[in-house]
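Omission of a single protein chain aside, the complex is shown with its protein chains in their original locations.
Chain IDs A, B and C follow the sequence of writing; residue 1 opens each chain.
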Amino acid sequence: MQAVFHWPLRVYYEDTDTGGVVFYANYLKFFERARTEWLRAAGVEQQSLAVSDKVMFVVKSTAIDYHLPGLLDDQISVSVVVKKLGRASVEFDQQAWRIGGVEPQLLCSGSIRVGCVDTQSLRPVGIPAHVLARLGQSHVLAQ
Amino acid sequence: MQAVFHWPLRVYYEDTDTGGVVFYANYLKFFERARTEWLRAAGVEQQSLAVSDKVMFVVKSTAIDYHLPGLLDDQISVSVVVKKLGRASVEFDQQAWRIGGVEPQLLCSGSIRVGCVDTQSLRPVGIPAHVLARLGQSHVLAQ
Amino acid sequence: MQAVFHWPLRVYYEDTDTGGVVFYANYLKFFERARTEWLRAAGVEQQSLAVSDKVMFVVKSTAIDYHLPGLLDDQISVSVVVKKLGRASVEFDQQAWRIGGVEPQLLCSGSIRVGCVDTQSLRPVGIPAHVLARLGQSHVLAQ
Partner (left out) sequence: MQAVFHWPLRVYYEDTDTGGVVFYANYLKFFERARTEWLRAAGVEQQSLAVSDKVMFVVKSTAIDYHLPGLLDDQISVSVVVKKLGRASVEFDQQAWRIGGVEPQLLCSGSIRVGCVDTQSLRPVGIPAHVLARLGQSHVLAQ
């Protein structure tokens, strides 16, 4: 079984819309913050990666379901699970939960596939070996 | 055959990220602008709808594929096609094309399902008859 | 007297917050869209400028007053007036008006100072002569 990485965040005015709820597109930002911190926890900084390895990760596809509306001031916990680690791409399952109440409530869930690309040509390239090693280890360690 | 509604827009700095491309979450904004203008073209203003009928549309699920990166200053044309018109929800197929070059290029495509909810309780309610009539007519007229 | 450039836009869900109004930071986006289109109308594309001249414009300071709240579906007209055209910077006076009603209403006004910088070093550099010429001409023509 794989351990689950969690990243906490808060809902601010910037995240909401006039419907009184979190603007749906912003869950993609919440999900990315969690993936970024998961990467950082594995020792990978994306700014450094762009400079040293001339690669970056770009989102290739997303499939998102919205279950319950998030509200201003909500405490959110975003999970990161690696579904599939390929040579040039990674598939994630992610969820955003409202926490801090009587029991957690699932607000949003989805799958995100990211690809590794050259920072100049924007064409697909293999994930650098040192990154793959760290992600693989993190995967193994997490099992 | 259903006619396709198109909405043009431009890529500004606000839409891009440090990867040098349009930030992927922003295509959801582009898609929504086009759906909003499609609704407006059918005579439906969402602010009025919230006031007069106490309902609003919320996004329930999205499935998006990113094909090519959008760039600063790109001219984009976003299409809107109604895939399925239900009593309380609508499914759309949408695409974002880069235009203005030698030939159009598909940047992003996807399906978006929106539901009609009460503005106070945020619970699902039927799409108001006068809206449904307009959307249905627009559908018929567009064939 | 200087002619005033106007750029029209609409308020979408993405622009609003749970207070039921346009999120104040988004007027900076509205103002920039208008400046970008003012530049484009003068024949200057910023993506081309970054590639051909290795320069870009960055915002150095802003002073903004919020007068009335903008609402979903509002039609907005944003004005652009060059207050001062320097060798490496431009100062603008801008306003956002709600139009389409009985009479226009001023929602937001402010001053924005942008500087010209090298795209690599991000250090100040003079505005390219061919751009300055176009802006100067546009200024003269507009008087």
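As a working rule, a contact is a pair of C-beta atoms (placed from the backbone, for glycine too) under 8 Å apart; a residue touches a chain by one contact, two chains touch by 3 or more.
As the structure is a computational prediction, the values presented were derived from the model and not from experiment.
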item	value
From C:41, C:58 or C:99, residue that would touch the chain that is not displayed	C:58
Hidden partner chain, residues of subunit C it touches	19-21, 24-26, 28-29, 32, 56, 58-66, 69, 119, 122
Contacts of subunit A with the absent chain, listed as residue ranges	10, 12-14, 29, 32-33, 36-37, 40, 45-48, 50, 71-73
Residues from subunit B at the interface with the omitted partner, ascending	13-14, 16-21, 23, 25, 71-72
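Rule of thumb we're sticking to: only the chains that are shown with their structure count from here on.
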item	value
Topology of the chain contact graph, where touching chains are joined (line, ring, star, complete, other)	complete
Centre distance in Å when subunit A and subunit B are each reduced to the mean of their C-alpha atoms	25
Geometric centre distance via CA averages, subunit C-subunit B, whole Å	27
Residues of subunit A touching at least two other chains	19-21, 25
